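Showing chain A:
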Amino acid sequence: MQNPYIPYPVRIDDITVEAEDKSLKTFKFVFLSDGDEEKFAYRAGQFAELSIPGKGEIPIGIASSPVEKGFVKFTVNRAGVVTTHLHNMRAGDLMGLRGPLGNCYPWDLLEGKNILIVGGGFAFTTLRSSIVYMLDPANRSKFGNIDVVYGARSPGMLLYKDELVEWEKRDDINMHITVDGTDDPDWKYNVGFVPPITEQKAPPGGPDTYAIVCGPPIMIKFTQPVLEKLGYAHDHIIMSLENRMKCGFGMCGRCGIGKELVCKDGPVFTLDQINQTPREY
Partner candidate 1 sequence: MFTNLMEYMGIERDRIHMSWVSSAEATKFIDVVTQVTEAVRKLGPNTHFVKQQAKVA
Partner candidate 2 sequence: MTLLTIDKQNWTKGLTAAADQYQLFGPVKDKDQHQFKALTKGQVPDLDLVNTRLSPKDLIFPQSETIIEYSLDESQADHHIMKEAAKDYSPRAVVGIRPCDAKAVQLVKLNFDAPDVKDPYWLQAYEATTFIGMACDAPLSTCFCTSAGCGPYNAEGLDILMMDQGENYLAKVLTDKGQAFADAAGWNQATPEAADAFMAAKDAAEAKIVSTISTDNLVDTDLLELHGASFWDDVAFACLNCGTCTFSCPTCWCFDLQDEVHGKSGVRMKNWDSCMFPIFTVHTTGHNPRETKTQRVRQRFMHKLKYFVDKYQTGIMCVGCGRCVRQCPVNIDIRRVCALMNSFKPADACAAQG
């Protein structure tokens, strides 16, 4: 019997500091045992439990993309016991990885459609995974227009800056990068919160256009009416929820919202689905 509680042993291969305040680091893991990487086959939007013996586990969205082989990446905000410990670990240290867990963005449904991605802060991780997946030469033709609105508090808080610059240069993806504010005179992108920038830049909704939204609650709250105004139906707005989790595969019971479990039935839900559950997330 496959034991879903036992993590795959992994080694920290590389650590990148992402944010200027050092609260965000990206961890690149490689699997210690042959075959584990294949078993860990995932799709963009799924998460995994980063498992540190002696400290515990933390559910984190997978930031690397299924088209990237040989490693998996997670961007982690330093907050609680486990993430603080993780931030103090070094390349070469051993730990565990349990997953992939949860559902993913509905890629079969999204095929042939225009995609609007709206992201804020460090919730950009699974969105990065999605963008890399869609931009892969083998996949790009499967999707229509791709628009990305991504905001952070300041330029220094944006994740994956090198990639953002690269994507800006491409003509098969429309990037709308924004920051809440900056005193950098050389800043050549948008300034403003994500919702108004979405209103200005995002394409209108329609049967062939889906929005994927991921960010802090306050951003989601104000982005939702904007998308409605732009003509996005509730079943065309796709969101990824967070709740306190332990097991990650639907046993331990704590992440339930109504009859849905965020860890197993989610974390990805359409706004339509969310509207049918109590808002206990």
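As a selection rule, all candidates are chains of the complex that A comes from, given by their letters.
Note that in this section contacts are C-beta pairs under 8 Å (C-beta built on N, C-alpha and C of every residue); 3 or more make two chains touch, one makes a residue touch a chain; residues count from 1.
Here the structure is a predicted model, which means the values were calculated and not measured.
Any copy counted, the candidate of 1 or 2 that touches chain A in this complex is 2.
Residues of chain A that touch candidate 2 in their complex: 1-7, 9, 32, 51, 53-57, 79-80, 83, 93-96, 217, 242-244, 246-247, 249-259, 264, 276-281.
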